[in-house]
Each structure stands twice: as structure tokens, then as C-alpha cells.
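Below is one structure; the comments refer to it alone.
The complex appears here minus one protein chain, its other protein chains still in place.
Right after this comes chain A.
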Amino acid sequence: MPSENTDGHPNGVAADGSGPAFKGLTLVPVSDVRYRMKDFKSDQEVRWCPGCGDYAILAAFQGFLPELGVPRENIVIVSGIGCSSRFPYYLSTYGMHSIHGRAPAIATGLAASRPDLSVWVVTGDGDGLSIGGNHLIHALRRNVNINVLMFNNRIYGLTKGQYSPTSERGKVTKSSPVGSLDTPFNPVSLALGAEASFVARTVDSDRRHLTSVLRAAADHPGASFVEIYQNCPIFNDDAFEPLKDPGQRDARLLRMEHGEPLMVGADRGVVLGEYGELVVADVAEAGEDRVLRHDAHRTDPGYAFALSRLDRPAFEHVPVGLFRSVRRPSYDEMLNGQIAEAETTQGRGDLAALLASGDTWTVE
């Protein structure tokens, strides 16, 4: 993965110039244009509410895209329906603002038939986990080479404020005046349950962290799932404030770094519990040597899943960063491999021969 300041190759080209440095983009051509952030801004007026977290994510994304080092025309953003799904209109790449929940399916067909594209899916908690939950888990289990960015604001915005599949139980909204009854999904747990090969979480307002997660997602061959905590100032304002407020965030965030101890603030660390679960303990009490070092590359998703269960509704401790990043063959890689294999071993198909296959007879 290229570092943030790409040593002399600002467009993220591999050191030997052979292709993009990002391992998720090895089949995408290298750009000979050096892009800047403004090259990825479209001419459309951005129409989110003032203060919406989507602005910050858009800016971070536009700022990050030049790093990819691939031609702008080889980037495609596919979205569903919802506030976040307006994303493609604001980028100067190819894009499709599709239908509610279906973006992962549409992106699957596109990525599977066009390995030369960098395909990004932008979705929200309603789009991706409610109406489109099925497509999301199947795209993740298949490991299609797409990057899914799920903006989680824990509310339905575009339909004006009903509870979403990530809203906390008991939430009072327009459609739940005495409190919602649903138990929320933990999106990271769900993605890991589908055995997603790349799962990460970040926060809209932390541009540096957000960009580093985008970089890791692009670098991952196969499906990447990124949950982005995003603020909806109109219907669910300050939902993630404890994780953003400089006065308290450091004591709550579990910033996962591969190979580093799993620490929440300076005093608390993640240790193995009695039944194999993970627990956050006072390091002074538990002993420093019991604090686990993060391993994002474990083949078994159980550890990453256990990490995802550390979330607490009141944000006492919340992991952010890479939960899991493992390499397994991507769907498109295998599909195109089968095509290439057939063409190599049997030769390119001949239509006349196909039509005349089987038992034939001739009438004079």
C-alpha cells in the first residue's frame, strides 16, 4: 500500500511503474495524468443539509482519489437510494445512482465483467442493511472486487426521520412515537458474519483516519466493507458526539493498529475473557502482558467478530480501524479465470460449430 506521502509517485504508481500500487487495482490501467482533488469534483451543486457528515466524507474521498493513480474514467461509483446515495453526482467519475438497496448487485455485474475498473459502492444504513441487506452480505461473501462505503447515521434521513436498522432500541422517531422495538444490527458484526475479507470502521469527521481506511480498502483485492459513522444534523444530531468530542474521544476509541496493543485510552486494554470473549480491562489490574496485540490478518473471522462485539451503546469503548484484512480469491478474478481457462484449453468458441452440435441430419 502506498504511504500517505507517496515517495515520488504522487499518483500511487508502483515503484517500478508497472501498474497502480494498490493491490486492489492491479488490473486497472495507470493514469498518465496527475490528478488533483478538484479534478474529481463534478459541476453539480451539492445538495445535502448544512452540517451533514456527508460533506466531510465527500471531501476526504475527493482528496483521496488522486492517490489511486488510475484514470478518472476507470473509476465508477454506484449507489442506491438515500442521502448518501447522491454521492455519485458530486464526483466527476462514471457513476450510477441506482435503486434502493441494489447497488451491491449492480456493482457486482459491473466489476465481474470489467476487471479494469475501480468500483465503489456508496450506501447507507437503511439502503445497505435494510432493503439491500441481502445483496450486501452476498457481495461480501463472494468477495467481489468492490469497495463498499456504508455511511451509518442510524436514522432514515431522506424519508425524514424514521428509525433505521442501526437505530438503538427505544428510539423515539416519527414512526416510533413511544420508542422503536427493533434490536439494531452491528454492521461490522454482520459483515464479518458474511466472512467479508476486509472490514473497517471510521468516523466522518476524522479525515486523516478516514483517508487511511479508504487507502487500505483500495489496496485490498476483493470486497472491502467500510462503516463510516456519519452525523445527520437534522434527524439524529450528535449521535456519535462522544467519539468526536476532543475532550472524551480518546478515552472511548479503541484505535486498532495491526501489531500494536489494543488500547482504549492510556489505561484500558483488551484482554481475553473467561469464555474466550474479548473484554476491556484496566491494564494496571489485568497486567500489561495480557493486553492483546491486534492481528488484522487472522484467517478465522472469530477474533475480528469478537472485537466488533466490544461496541457499547453509550460508547464506553468503540473499535475503529481495520477489523479484518485477509487475502482470498475475488469473485471476478475467479470468474474471469474460468473464461480465460476455457478459451485457452478449448479455443475461442465458434458459433457455427455450436449451432450444429449434437445429433444433426441433412435434408437434400
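The rule is simple: a contact is a pair of C-beta atoms (placed from the backbone, for glycine too) under 8 Å apart; a residue touches a chain by one contact, two chains touch by 3 or more; residues count from 1.
Here is the rule we go by: contacts and distances are computed from a predicted model.
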Chain not present in the shown complex, as UniProt names it (candidates "Signal peptidase I", "Phosphate transport system permease protein", "2-oxoglutarate ferredoxin oxidoreductase subunit alpha" or "DNA repair protein RecO"): "2-oxoglutarate ferredoxin oxidoreductase subunit alpha"
Identified contact with the non-displayed chain, of A:266, A:314 or A:351: A:351
Hidden partner chain, touching residue among A:99, A:272 or A:292: A:99
Residue among A:117, A:155 or A:304 that touches the chain left out of view: A:117
Absent chain, residues of chain A that touch it: 42, 44, 71-76, 78, 81, 88-89, 91-99, 102, 104-114, 116-117, 134-135, 138, 335-336, 338-339, 341-343, 346-349, 351-352, 354-364
